[in-house]
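Yeah, one chain of the complex is gone here, protein chain that is, but the others are all in their spots.
As written, the chain order gives the labels A, B and C, with residue 1 at the start of each chain.
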Amino acid sequence: MKEIKDIVEYMATSLTSIMDHITKKYPERRWLYEAQQHYWVSIHQARQMGIPVVWHNQSIPPELLYAMGVVPLCLDVLSTSMAAFHVLSSRYLDISHKYVPEYVCAVNKIVIGVVMSGDIPLPDAMIYASGPCDSARISYPMIAETLNIPHFSVDAPFQDNQRGYQYIAGQLKEAVAFLEEMTGKRLDTSAMARVIEQSNLSYDLFSQIAELRKTTPCPLPGKLLAMNSVALGMSGTPQLVKFLKKQYEDGLEKVRRKEGCLPVERKRVAWMQNPVFFNIGIVDWMEKEFGAVLPMDAFGWRRAALIEDVLDKDAVFEGLAKRSLMVPMTHMGSSPVEYWMESATELFRDYQCDTAIFAGHVGCTHFWAVGKLLKDMIYDRFGVTTLVFDIDALDPRYVGTDVIQNRIRDFMETIG
Amino acid sequence: MLTAGVDIGAKTIKIVIVDDGEIKAKNITMSGYNLMESNAQAWADLETHYGYNTGDMDKILVTGAGRKAIKAADEVTEAVAAARGSFALCESVRTVIEVGSEEGRAIKIDEGGKVIDFAINEKCASGTGAFIEAMASVLGVPLEELGPMSLKSTSCVAIKAQCAVFAESELVTMIHSKIPKPDMARAIHDALAGRVVSMVRWVGIEQSVMLIGGVSRNIGFVKSLGQKLECEVIVPQDPEYVSAYGTALIAAGR
Amino acid sequence: MAEEFWRWTESRWTNPDLSWKDGKILTAGVDVGSVSSQAVITVDGQVYAYANTRTEPDSASSAIKAINRALEDTGGLTLANIQYTVGTGYGRVNVPFAQRAITEISCHARGANFIYGPTIRTVLDMGGQDCKAIRCDEKGKVTSFLMNDKCAAGTGRSMEIFADVLGVSINEVGELSLQVEEEPPPVSSTCVVFAKSEAIGLLRKGWPREKVLASYSSAMAHRVVSLLERIGVEKEFGITGGIAKNKGVVTRLEKELGVTALIPNYDPQIAGALGAAMIAQALAEKANSRQDSR
Partner (left out) sequence: MIKELFRKSDVFPNDSVTVWKDQGKKVIGFMCSYFPEEVIHAAGMLPFRIRGGSCTRTNCSDAVMSNYSCSFARSCLELAMNGTYGFLDGLIGQDSCSQMERLYDNWRFRTRLPFMHLLHLPYKNSDAGIEWYRHEISVLIESLEKAFQVTVTNENLARAIEVYNETRMLLRSLYELRRNENPPLTGAQSQSIILAATSMPREEYNELLRAALREIRSGEPIRDIRARLMVVGSSIDDPTFIKIIEDQGGLVVTDALCFGGRYFWEPVDNQGDPLLALAGAYLSRPKCPRMMNEHIPLFEFITDMVQNYKVDGIIFQKMKFCNFWGGESLFLEKKLKEFRIPFLSIEREQDLTNAAQIATRVEAFIEMIEGAI
């Protein structure tokens, strides 16, 4: 493999060449990758232009960082995007095993591999919150301490109420003070207002797309659900809004014409957990092979979480705190199991799903620990059997595409 | 209507031929290195002993882990085959447990014999017949004798390890400390039964429970399993043929 | 089974240039491993004789068998002449005639120091059931070590099972595995109990024997490389244990690691027993000097 010195540069160039290829061959699919390309290119350029780069994890809303005029890099997005490049992800996973046990989540292990190999320029600062899980809670402070990156941690206990939001909001304010000191940038109200407006648009689109997806036949393909996870790094940007808007318009058009994304829709699958990041095309295969669509996954984005008064600083911080808890992995994973159950319930009640698949990511020990509770709940309430099997969502060497396909096929042929 | 069910297992190939639901012939052959060849061999044996060949069949269906290797025939999944066969043998069955050489499977079925849930263990040897085979060779006892031997056990020792590799070293330690062989044999069966029960719990235990697959030939295991499940376990007459039988029935549209 | 291909040959050796009768201190080291048992006899710190045998179900009798083989052809040397014996390996506490038990980790480091010379800093021991990466100093003392956590995956036992299924003699598996044009993907299963079915499964896919072996050897190499990388490989680097004789694994390992292993002066499989004998020598000297000073 070619030597890699800067993984951000690598991602930026890879996506650019993917874009070039697509522009030539399938121009109608450009929109799918535009936002991602923009994301990586701007992080890469920030370095050259001397704009401060701040690393964050998924439970820190990037809006805050965009508003400050720094360029955010969401570490979880780094690993979930890199999972598509198997040689790379394998290499960094192997490196991470020098430092942490294999059972740590691959989302974090890839990041550990990247930073410990030195294949990424260090940021000006790093902030992270305690969502979504133990693996993240430990990995990010470890990285910061080990590499001496100036960092700030935000305690985000899952308390879905005013007191909870205020506690987090208070710390987000402290985080801003810390970042101002580290980067020399200031958070100004009007910049904040602009970014929040953009993010409101995207949250609004998320909820409208989610509404459309309730339609039978389902207007949009399942792969988009996985692609939407770029929102973790891009909330607050016009690029995300554009990406979602196109999705929404496509979906709306289909619904108007009473068409689904498939010629014939045979099944509606409730996907209970993470997408298979190393091959999000698996859901394409399911659509083709079984006429099975994914109207929504239990980790999907669907709540509006709008911030009404974009000029009111307190309201904004409280809204961001709320969003921090609303990030799918956090919302289902840091919370009592009822939240995951409720999310699953919506899939059957509102999205009319008739098939359930829990392809449990091995890193998510906390989901596995209540997987049986969820499975029983689904059977008792909806009479639907859940297929359960283990994967590493980011590492095809754990079980590959063929094994996953066999499991699903056996299930469809046995129960379906 | 003559139909055949072929179960291509990891270790053995089982074929059952039925005529209107009634078993006319059956055969078991080692799977060997080349499944196509072994399958042909099995049919040759059937021809010699019963006079049936593939051409006589109105329909042939295959199942089993190696089913993809037999390209000519249509397939049914292992769980469906096992459920169909078990249900045909006993209509009160709600839970089917199948333990073969390299796979374990728990299947839950409804009053109509339809599969409503299933769980598989195929990754870890500690939940399969291979576990007993490995342990038997450590003990230096022929596989067939291990079951009867364990019934003579007078006191209960436990293998703690779940991983077969660790279990092996635990067993070696037991041999050194001169634990009686029947007690060790029982410990082996208890260990496998423990793993199997965890798998069965995933789908839930509802009576009647039927145990099928080659490992049900081992009475020591059957006893341990019954104790762990705290219920009666039905073992049919030819437990390793049940899936092939079920497959033949499905081929007959029954 | 008609032929047992996995059965590597037992061996013994006596140093023709030494006579035990002239020696001041005679010591022995006995390594009772999961697969093999070795005994080494030293005369004043020089290797005098050794035997390499297969382990029996019982550790004590394996130890006795190994030492008896080593004592053959020595012109009347008996256990009574040996002043100090150290037992090592996984049956170390069951060596009936040993004065002390020392872990195989210390012994392999010490043995490698002798076999490869005092410049060796990283030792990889790959045996029947486990593997260990050891860092040591110029005296052969351990400075840090790592053992693979569980699973006989990627160890000698599984390799024996593969040899058996494929009908290839264990001495030849290494060479044969190198006769592939392109490296196949490494096998995925890591469980020794499944090793046999893994091999059969690959044969059923129509893979030739060398490809099956290549696939298994590279899986094995990959696993130990990650162990080595965790401890950090410092040059010079040498391999001990039975797998050191398996060229297929060693070559792949060297390639992935980017480091060449040292060439042994003795059978690398006896490293543990040899180290034990060396330690026995040191302990005997210490005991003698204590007696003198009294």
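Here is the rule we go by: contacts are C-beta pairs under 8 Å (C-beta built on N, C-alpha and C of every residue); 3 or more make two chains touch, one makes a residue touch a chain.
Just so it is clear, the model here is predicted, and its values are computed rather than measured.
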Visible chains that the absent chain touches, using the contact criterion stated earlier: A, B, C
Touching the absent chain when the full complex is considered, from C:Ala63, C:Leu77 or C:Ile102: C:Ile102
Touching residue (missing chain; options A:Asp6, A:Asp94, A:Asp134 or A:Asp350): A:Asp134
Touch criterion as defined above, residue of A:Asp6, A:Asp94, A:Asp390 or A:Glu413 at the omitted chain: A:Asp390
Hidden partner interface residues of chain C, rising order: 90, 102-106, 130, 141-145, 147, 149-150, 279, 282-283
Residues belonging to chain A that touch the chain removed from view: 99-101, 103-105, 108, 112, 116, 128, 130, 133-135, 137-143, 145-146, 153-159, 163, 167, 170-171, 174, 333-334, 336-337, 360, 362, 365-366, 368-373, 390
Absent chain, residues of chain B that touch it: 158, 160-163, 166, 169-170, 173, 194, 197-199, 201-202, 228
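The criterion applied here is as follows: only the chains that are shown with their structure count from here on.
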Inter-chain pair with the most contacting C-beta pairs: B-C
Length of the line joining the C-alpha centres of chain A and chain C, rounded to whole Å: 49
Mean-CA-position distance for chain C and chain B (Å): 39
Centre-to-centre distance between chain B and chain A (centres being mean Cα positions), rounded to whole Å: 43
Two or more partner chains touched - positions in chain C: none
Chain A, residues touching no fewer than two other chains: none
For the chain B and chain C complex, residues of the former touching the latter: 10, 33-35, 66, 69, 101-102, 123-126, 130-131, 134, 140, 163-166, 169, 172, 175-176
Chain A-touching residues of chain B, taken from the complex the two chains share: 76-80, 115-119, 202
Chain A to chain C touching residues, read off their complex: 94, 97-98, 397
